[in-house]
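For this depiction, one protein chain was excluded, whereas all remaining protein chains were kept in their positions.
Every chain is named by a letter (A and B) in the order it is written, and numbering of its residues begins at 1.
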Amino acid sequence: MTGRKNRLELVCPAGSAAMLRAAVEAGADSVYCGLQDETNARNFPGLNLTATELPEAVRWTHDRGGKLLLAINTFAKAGATEAWRRAVDTAARARVHAVIAADLGVLAYARDAWPDLRLHLSVQAAAGTPQAIGFYARAYGVKRVVLPRVLSVEEVARLTKAVNVEVEAFVYGGLCVMAEGRCALSSYATPGSPNLTGVCSPPESVSFVETPGMVTARLGDFAIDRHADYEPAGYPTLCKGRFVLDGDPAYLFEDPVSLNAMDMLAGLRKAGVTAVKVEGRQRGKAYVSRVARAFRSAIDALEAGQAITGQAALADLAEGRRETAGAYRKSWR
Amino acid sequence: MRLKFLDIPWAATPSWQLGPLTHPVDAWLTASVRRVARARPDVFRRLGRFQHSVFLIVPEDLPCAFRLSPAGERATVEIVGKRNPGPCAVRISGRMRTLLGLFDGSIDADASFFSRALRVEGATEAALALHNALEAAELHASDILGLPAALKTPLDRLLQAMGPRSAT
Partner (left out) sequence: MALMELSLMELSLGPLLFNWAPDRITDFYARIADETPIRRVYLGEVVCSKRIPSTGPALARAAERLIAGGKTVVYSSLALPATEREQNMGLALSNVDDEIEVNDMSLLAYRLGRPFTAGPFLNIYNELAARQLVAAGCTRLCANIELSIEAVGKIHAALPDLPLEIFAFGRLPLALSGRCYHARTHGLHKDACQFVCDRDPDGWTVRTIERQDFLAINGTQTLSNGVHVAAVAVETLRRAGVGALRLSPHNLDMAAVAGLFDSFLTEQIDAPALVAGLSALPLPGPLVSGYAGGHPGSRAAVGA
């Protein structure tokens, strides 16, 4: 939907209650979290909130005028869907502002068991067309869709005009170059995937093998990348690795860069986007404080009709120390 | 062994009956980790299946390394030499300031990792669990070093005065 003249809502990640507080204190309008199990797509060891922490986190956030969104965005396991239904119950009882989901079964359960529970459509649902979004809106009453990162600003604008739900777009953090929720690269090489177990390129399968002067990053049986030991490294997410076709090793799928669409904020706002999202539940308090602060200033500057100047401030946080505006610029294709 | 770190002379602690641990600094660090375990059981619970793993923390700028076994109230920290530190689940190396910054969450782990200020060898998931547990815990360097209460604030202030623990 377009025509809204409200300030862009800043949605920031929270991998812990401490990170949540850092995000809100740094200016986030909304925070999104997950529970400590496979029901969300950042199921890393030691990360996320326990079911007992959630109600207090909700209260704390709402007391400060913020909104807490709970991600239940993986796909329930065949024959063992209980954990996902329990997660929805936990979210509803804790009175979260919304649940972010992708699985048709999870959406249906939430709609039927908790009709007043606000539903957002996760990027994992890979709903990138007005038709797909419209289907979810009519069938499950989703109020907001998180867009795949493969769309350009023009496409975002057209799509936003064509749908009756709010639109949330990623503006910072790790880039996913494949259609999310439909990528099996990780599970081809390792026992985990974002769809099945909530982790892409799971740490259990990651190893760094040091040889004189070099470090090779491996995922399962496969070498994903190799660096001189003084070069910047990255977590060996499969699609960010270097591979060989005919010539020298190259970043075939994507360079290890991070998304920073701060320059696109004006365009996104004009396109009618309701909220902008920062990726990175696994990045910690220091990260979210800096990023939230930078985007808070940028959004406020935009609102006041001033120039946005804070782009360079976040450069050292980027994977591979490089940033991109991603697919928002069509030249990415 | 007398360590001179941050120009604070590390006084020998009162002797503790801690079984095989006889080194005073070992005992002191062990006591501090156990103190955290008692005060903050949630931190240890977060480690999940890694509560009994051995973490080898290797500060590049110190002559020794630390073997941490975070088994709650039976946690131990041993000081070991860098040459034969013994088996571990994961080895985390970096400058002391970087390691401290990671432990108290004032440094973005990913950024340190990207810049190679931090190196992880072995069970990556164990390092991740430790980082995530400490991140969530909001501990301060002084908690981790187990300083007597009187020294906590001066240390934290000193570290702050030394400037942000940059990721490089």
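Heads up, the rule we're going with is that a contact is a pair of C-beta atoms (placed from the backbone, for glycine too) under 8 Å apart; a residue touches a chain by one contact, two chains touch by 3 or more.
Model, not experiment: these values are computed from the prediction.
Among the displayed chains, contact with the absent chain in the complete complex occurs for A. Summary of contacts with the chain left out: across A:33, A:106, A:153 or A:206, the touching residue is A:106.
Remark: the omitted chain is touched by one listed residue; of A:60, A:114 or A:253 this is A:253.
Only one residue from A:41, A:117, A:224 or A:317 touches the chain missing from this view: A:224. Across A:18, A:51, A:92 or A:196, the residue that sits in touch with the chain not pictured is A:196.
Which of A:134, A:267 or A:310 touches the hidden chain is settled by the complete complex: it is A:134. Listed by residue number, the positions of subunit A touching the unshown chain are 75-79, 81, 102-109, 124-132, 134-136, 138-139, 150-151, 155, 158, 177-179, 181-185, 187-191, 193, 195-196, 216, 220-226, 239, 241-245, 249-250, 252-253, 327, 331-333.
Following the convention adopted for this analysis, only the chains that are shown with their structure count from here on.
Per-chain CA centroids place subunit A at a distance of 31 Å from subunit B. For subunit A in complex with subunit B, the residues that touch the partner chain are 15-19, 44-47, 202-204, 206-208, 210, 215, 229-235, 280, 282-287, 290, 316-321. Listed in rising order, the residues of subunit B touching subunit A in the complex are 46-50, 105-111, 113-116, 119-133, 135-138, 167-168.
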